[in-house]
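Some notes on the structure that comes next.
The block that comes next holds chain A.
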Amino acid sequence: MKKTINILLILALGVAVFGATPGFAQPEKVIRIGFPGGSGRPLSAGGWGYVQAKNLFEEEFKKDGWTIEYNYIKTAGPGVNEGLANNSLDFGSHGDLPVLSARAGGLKIKALAAVRGGTSHLLVPTNSNIRTIKDLKGKRVGVNVGTWTHALLIKVLKDNGLTMKDIKVINTSGTAFETALTTGDIDAGFGSLSLIRSGRAREIWTTVGRHVRYQNTNTFVVREEFLKKHPDIVKRLLKVYVKGLYLASLNKNETLKFNTRTGTALADLVTDNGGQSIKYLTSPKLDGQVTQQYKDSLVLFKDNGLIRKTFDPEKDLYERKYLDEVLKELKLENHWPNYDINGNPIKK
Partner candidate 1 sequence: MERLGTLEVKNLSKKFRSRNDELTVLNDINLTVQPGEFISIIGSSGCGKTTFLRLVVGLEKGYEGEILLDGQRLNGPSLKRGVVFQDHRLLPWLSIEKNVGMGLKDAKSDESRKAIQEHLELVGLKGFEKHYPHQLSGGMSQRAAIARALVNRPGILLLDEPLGALDALTRMYMHQELERIWKQEKITMIMITHDVDEAIVLSDKIVVMSSRPGTIKKIIPVPLARPRDRASYDFVKIKEEVLEEFQLHTEHPFTYTI
Partner candidate 2 sequence: MSITTNVATFIRTRYHGLVSFLALFIVWSAVSHYELVSAEYLPSPPAVAKAFVKVIKSGQLGVSLGSSLVRIAEGFFIGTTLGFLFGVAMGVSATAERLFAPLFNALRQVPIIGWIPLIIVWCGINEPSKISFISIGAFFPILLSTFEGIRSVSKSYLEVAQVFEYNRIKLLRKIVVPGAVPNIVSGIRLSMGTSWLLVVWAEINTRSAYGIGDLLSSAGDGKKPDIAFVCIIVIGIVAFLINELFGHLEARLSTWRKSYR
């Protein structure tokens, strides 16, 4: 009996030592960047796609031993927040609701730059009799809670005199959303063009061609602790990033081509963003378009109970110092104009 116990103990110890080490080891000299992402996509959309495809970060940091880790978090923006909160991510690039709710919830992050131009489409099953947003009343709407489309739904409903209380919210995400829409478990929800192209859904509303306030305005954020510890790394990273955006802005076609690697068809990318200027899409500036939209969003979110404490983004969120320095060093201060709340360039 004693022997059996001894053997068991040794076995257990062995397994634990062998297994536990890789699980908990905290890597050093790794820059971990998190993106909302579905099924392990290799690339992000927009200017980010260009930076990633050209391995700009990797090349910059190779010489001093830093590695880059891109994480596509399946639980989207809220998942990125969790990663930042428990120190498994250093940077994130996610939408208005996740960034603002994180900051409102006390997550110590700073916004370094803007990432613009996210689009979405309000879909219903092909044979549905829902034609307009007003028809959504009492219907079951799939919502990826905590992401920017959640916020978008609130805005769209508000425009039509409805609130979230008028619909039945079903928390669904990613592939689960597509399945639920096709099986009829939900009556509507925000999704991508691919569902329409495969004939499984019909669009009743889209952000394309609409006022920019309906589009997703992401921010590129960094954990405050990381910023304090490695301000130089943050600045270098931002510099490479801005350089990448500059290159992307010079070549719209190449950028779009890189973006198809996310799994989205070129035609869909053109439909979604083709109508917008590449300069707007790549501008990192935390200008009036961003700040005014975020200010409005904060009020909206507070009213809808998505955040419970409001705050001043100018003081608590934006960190413009690095971007300004980088733009100056790269002599790109005037490459991108400042945009106003309507997405129009402000002439100096």
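Basically, a contact is a pair of C-beta atoms (placed from the backbone, for glycine too) under 8 Å apart; a residue touches a chain by one contact, two chains touch by 3 or more; residues count from 1.
Selection criteria: all candidates are chains of the complex that A comes from, given by their letters.
Quick caveat: nothing in here was measured; it's all calculated off a predicted structure.
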Result, touching chain for chain A in the complex among 1 or 2: 2
Chain A to candidate 2 touching residues, read off their complex: 1, 4-5, 12-13, 15-16, 19-20, 23-24, 73-75, 79, 82-83, 85-86, 88, 175-176, 179
